[in-house]
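Okay, structure first, notes after.
For this view, one protein chain was removed and the others were kept in their places.
Now for subunit A:
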Amino acid sequence: MPSNKSVSDAPITQFINCRILRDNELQREDLWVREGRILDPEKLFFDEQGYADKRVDCGGSIIAPGFIDVQINGGYGIDFSQASEDVSDGVSFVAKKILEHGVTSFCPTLVTSPPEVYHKVLPQVKVHDGGPHGAGVLGFHLEGPFISAEKKGAHPEKYLRTFKSGGLEHLMEVYGSLDDVAIVTLAPELPGSQSVVRELSQRGITVSLGHSAADLSQAEEAVQQGASFITHLFNAMLPFHHRDPGIVGLLTSDRIPAGRVVYYGMIADGIHTNPAALRIAHRAHPSGLVLVTDAITAMGLPPGRHTLGQQVIEIQGLHAYVAGTKTLSGSIATMDMCVRHFKQVSGCSVQEALEAASLHPAQLLGISPKKGKLDYGSDAGQSRLHLYFCLPAVRAAVVPPLCPQRFLGC
């Protein structure tokens, strides 16, 4: 029976026979969607006397909010840090492919680069919503160049920078524009970082601590100035020490301002973080855990050798090595693998695993009322709502409201 069109002419789709992740639990409820928004069916019934135009049977699958990947450097041969002419095509290509992993929004990440690269790449991609064509872009994640030489990891040393006086202005010279930037990773021990952290936070940009040799009090100071994220916890920072826990200590610090949460990125691919370490972090601060892929160009490519830029990479299973060596060259895990792995090694519930990849990153970026949740009024459109993934006893369904069903098998 069609809706009586008193509020809107748009068709209403009702997903039945499903479990919805809502209010931190899996509920046996139908999901109602119209024009990309999730409807309150009770309001629809009493106010509009409306019904579904179309019913989709989900076969008992879970409907969960789409995953949000806040750290992804590229994939399928595309490298976001390359200053090419068609950056936006590359971003769109990756955006479409990662839909298959359940990712519906992401932050294309640029590693430490010279100013020319930022000036060329940043203006080519704007924040935009996704759709059937691909995941939405929430803004760039600029990982560097204001990071520690000691903890640079794979970042090129010659492009590292320190803050000159004039803090934010200098940053603007390097990056060119901050209009479509969602996250900046920096090392807080660099002199002059405090005012930068404060000003970036005030502009609504998420400041993340990473590639840093900061001690705990420097990290806490940065949090007080507005920093709210830790880039790939444990990696590229001082290891936990019982007399100075360093950045890792933020997970249980008592100097975090009231009402604020420090989130931390976790690469749960089974390779970059030992499962025991993952469990320690999760148990210490479960509500701050944000799953990230930190995927590199080689993600999504078939096993074997690939030449990517100046490097030759060899993919064996879930590992990507510098060809001919056993040196890891980055992560090639997909987000659904990370969610599955996280659930498996932490023993957490299905909803916690799903929330670590959806609700928590949405809360981190301050977009949680609209994304990361299946509450009434939330975005439900192809880019934002999805479902998914496969656990041994659970089938996954990618069920875009207006597209045919696809299933990811176990």
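Before moving on, here are some points about what is shown:
Simple rule for what comes next: contacts are C-beta pairs under 8 Å (C-beta built on N, C-alpha and C of every residue); 3 or more make two chains touch, one makes a residue touch a chain; residues count from 1.
Rule of thumb we're sticking to: contacts and distances are computed from a predicted model.
Not every chain of the complex appears here, and the one that does not is recorded in UniProt as "Glucosamine-6-phosphate isomerase", selected from "Pre-mRNA-splicing factor 38", "Glucosamine-6-phosphate isomerase", "Trafficking protein particle complex subunit 2-like protein" or "Essential protein Yae1 N-terminal domain-containing protein". When you scan A:Asp9, A:Glu42 or A:Asp179 for touch with the missing chain, the hit is A:Glu42. Across the interface with the omitted chain, subunit A contributes residues 1, 30, 40-43, 45-46, 48-51.
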